[in-house]
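With one protein chain removed, the remaining protein chains of the complex are shown where they sit.
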Amino acid sequence: MADFRTGLTQWARKRSIWVFHVNAASCNGCDIEILAALTPRYDAERLGVELVPSPRHADVLLVTGTLNPLMRDRLKTVYEQIPEPRHVVAIGACALGGGVMKDCYNVGHGIDSAIPVDLYIPGCPPRPEAIIYGILKLVTGIPDPIITGEANVG
Amino acid sequence: MRQTSADLLSKLADKLGGTLRDGPKSTVITVTPDKAPEACIAVSSLSGLYHLSTITGIDLGDEIEILYHFWEGKRFVIVRTDVPKSVPRIRSVADAMPSATLYEAEVQDLLGVAFDGNPYTGRRLLLPDDYPAEAPPPLRKDADPEKIRKMMKLE
Amino acid sequence: MVARKKLGGALGEMFKTAMQRPVTESYPFGRKVVAERFRGRLDIDPVKCTGCSICEIVCPAGVITMVPVGMKTIGSRQVEVKRPSFELYTCISCGQCVDDCRFGALTLTHDFELAVFHKESLVMKKALVVDK
Amino acid sequence: MTPVQVAELLLFPGLTFFVCLAFLFEWLERKTAARMQGRLGPVVTGPFGILQPVADFFKLASKEEIVPSESDPFVLRWGPALYFAAPAMGIAFIPVIGYQSVIYHPLDLLFMLFVLAFSTLMASLLGYASAGRYATIAMGRLVVQYTSYGVPLLISIVTPAVLAGSLSLQGVAEAQGPVWYVFLAPVAFAVFILSSLAELEKPPFDIPSASTEIVGGWMTEFSGNALAYVKLTKNLSYVFLSALAVTLFLGGAGGPVLSTNQVLQAFAFTCYFLVKLFAVGFLIFAIKTGLARIRIDQAAKVFWTIITPLSLAQLAVAILLR
Partner (left out) sequence: MSDETGEERKEAGAGLMQYSPEGMMPFGPVHPSLKEPEYFKLILEGEKIVQVIPRIGYVHRGIERAAQERTWVKNIYLFERICGICSFAHSISYTQAVEAISPFEVPDRARYIRLVVAELERIHSHLLWLGLVGHWAGFDTLFMWVWKDREHVLDLEEEITGNRVHKSYSTFGGVRKDLPDNIGEKAKAELGYIEKRATYYKDLVQSEETLAVRTRGVGRITQETARKLSPVGPLLRCTGIGRDVRVEDPYAAYDEVRPEVQTSKDGDIASLLVLRLDEVLDSCRMVKEALEKIPAGPVKAAFPRTVHEGESSFHVEAPRGELFYFVKSAGGSVPERVKIRTPTMANLLTATEMLKGQTLADVPVVLTGMDPCFGCMDRVSVFDVAKSKGWSVSGEELREYGIEYYRRKRG
């Protein structure tokens, strides 16, 4: 019985991914692509992805942008409002490491300095397919690609 | 659309004790800081020049240069004035020209020039409320982005 | 043009759309062919790279750092040999480095499936190995 | 109560059956909306994504439940269960297999009215208890909306009762043997559907849960289990209202008698019922997909100045027809 319950839960969690999106000082580029991933051409709803209006309903937090000081505390608040189990996906070069804005005075170097990040989707902006791939990867756990050259292996 | 004649503008510049420089794309009227609001209002009340594109502040070292860009047809009419950095203060034009409100607030925020009479005086428009007081306004020459980032604990 | 007022003016179009094939593409179940010029992940050909550092100078996002990989003698002088290392996670795929690399070592691939669990997986050190 | 009755109540055609229908309805709603928008909708979860709502339910049920500090934990804990109870009680009175419902009472139509009012009351109570800012705004809107659609909804339910001369659902369904009331009282049917849209908070009357204005409406602060049940209840209400429409206007489970075999005929009746149920459900999805949301004052105005007088006129006509 217990096995069945955990099995059911795991099955459900893989197939129902409700996301909540935070724009932490981004340029809109990534945000458009997230939204585009839900529209007919890409239709992330096929995979059970749904955008929800309140962080309390969400499983996955999508964060875009450079995380300026005004947004940092707010991002933390949102993160705390999401019920466990929760995952954070950083989207776009800005959210990963500051991107092209790296040396501006009002930006952070990646949102992982404020909240723990589970998955990184690079790109400026990543195309909708890349976002869909990322979400798929988050639930299925496909290992990271090896693009770093042999030096990194092992 | 007929353009406001250079004549009219140079008369205006004379009246305010300023100088006029006419370029292909822009006409620059340079005045002293106390005359600047007057000049702006005078320019903006010329028929085609009501549109204020923006207000720019530039740190020149000892002075802060403030430019009011008015747009008409194929050129800009720019009112230019230099505010000394020691007393960075100028009268606001926000009540006569409401469109200047946010532009002034921006210059105030980023360059630390006080616009007397602007509704945003004493409030932040762009910077975080806890922007370090000891750091200079970010667009001043002596502001170091690296240091500001450290002070705001962004690293 | 004065349009007629009607309630539910979208209903007809709705049923028409429902009858047509959905426009949804098959990705991630099928392959995605991107546009010819699409700028995806950056790649380097370690053989062609001479370590001239131009890419480091031109990159707007500070992706590239030149790492010393050894010493070389040119004439009578000992010079440090450097190779670029790429922090691809902040790369904006602008292609400026590709344009400016005079040895054609850099290319932008069509690869976009780049999501990773660890940021370090996106640090490309390919060029550092070959020279050893 | 006999064991057979208990089984009927809990399994078929009672709770379990209707809960399955509720999941199915959500899937259908999402799928048709998707198709009308040129998309595919859910596909990976089960065949054609049919298990998507089930996955959503179990995922929510397995999540942590956050109780906001200012909220009333007691209401938050037990409220969803009570909220769920409203349509769950209602469906027991709906005749599915033929004209016989699981529970019968000669005045059960009045009980339906109580159920509808109760579920709105529970919704506003839940919104109030969660003490979120948006939830409170939503609650205000919910009350305004209820006061405006309540009356026409009531009248449109009473109209078939007048026509049938009976205050029980079975009586009304049976009286429609010769001709369905949707033909005798089309306006009442239309009013019922519109009021149902308002009761279900679907466009153009999704004002209390307008996600773009006030986030998740009164559900904003819910999470985990409570949210799962609240969502399920909304779908169950959906089925319940459609079933009510079928019973009141489309002749219930009635239809041609095909066989003398009791079981086979029961099966046929159930099929009739389901077909009609999906037809009504589909009508509601189509309307909601094709319209924009209107403003609360506009909604109130529409209900008071157009829909209520219309339904009154229909009632008068029904009394004359009688």
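By written order: A, B, C and D. Residues from 1 in each chain.
We adopt the following convention: a residue touches a chain if its C-beta (ideal position, glycine included) is under 8 Å from a C-beta of that chain, and two chains touch if they have at least 3 such contacts.
Computed from a predicted structure; not experimentally measured.
Participant: Quick one: which shown chains sit in contact with the chain that's not drawn?
Facilitator: A, B, C, D
Participant: For the chain that's not shown, point to the residue among A:12, A:34 or A:132 touching it.
Facilitator: A:34
Participant: Could you tell which one of A:17, A:88 or A:124 touches the chain left off the display?
Facilitator: Of the listed residues, the one touching the omitted chain is A:124.
Participant: I'm checking contacts with the chain that's been left out. Which of A:65, A:83 or A:134 qualifies?
Facilitator: Spelled out, the listed residue whose C-beta touches the missing chain is A:65.
Participant: So which of C:17, C:65 or C:107 would be touching the chain we can't see?
Facilitator: Checking the options C:17, C:65 or C:107, the one contacting the hidden chain is C:17.
Participant: Quickly run down the residues of chain A that touch the omitted chain.
Facilitator: Interface with the chain not displayed, on the chain A side: 20-36, 38-41, 51, 53-55, 65-66, 68, 70-71, 74, 77-78, 81, 99-101, 103-107, 124-125, 127.
Participant: What residues on chain C make contact with the chain left out of this view?
Facilitator: Chain C touches the chain not shown through residues 1, 3-10, 13-14, 17, 23, 34-39, 58-61, 92-96, 99.
Participant: Against the chain that's been left off, what residues of chain B make contact? List them.
Facilitator: 1, 25-26, 50-54, 56-59, 67, 69, 71, 73-76, 78, 94-95, 97-99, 101-103, 106, 110, 117-128, 138-139, 143, 145
One rule holds for everything that comes next: only the chains that are shown with their structure count from here on.
Participant: I'd like the Å distance between the centres of chain A and chain B, where a centre is the mean of that chain's Cα atoms.
Facilitator: About 41 Å separates the centre of chain A from that of chain B.
Participant: Can you list the residues of chain A that touch 2 or more other chains?
Facilitator: Each of 40, 43, 46-47, 103 in chain A touches at least two other chains.
Participant: For chain C, jot down the residues that touch at least 2 other chains.
Facilitator: Expected reply: 22-24.
Participant: Would you pull the chain C residues touching chain D in the complex into a rising list?
Facilitator: My answer: residues 7-8, 10-11, 14-15, 17-18, 20, 22-24.
Participant: Under the definition above, what is the set of chain A residues touching chain B in their complex?
Facilitator: Touch list, chain A to chain B: 68-70, 103-109, 113.
Participant: Enumerate the contact residues on chain A facing chain C in the complex.
Facilitator: Those residues of chain A that touch chain C are 40-43, 46-47, 93, 96-100, 102-103, 110, 112, 118-124, 126-127, 129-130, 132-134, 136-138, 144-152.
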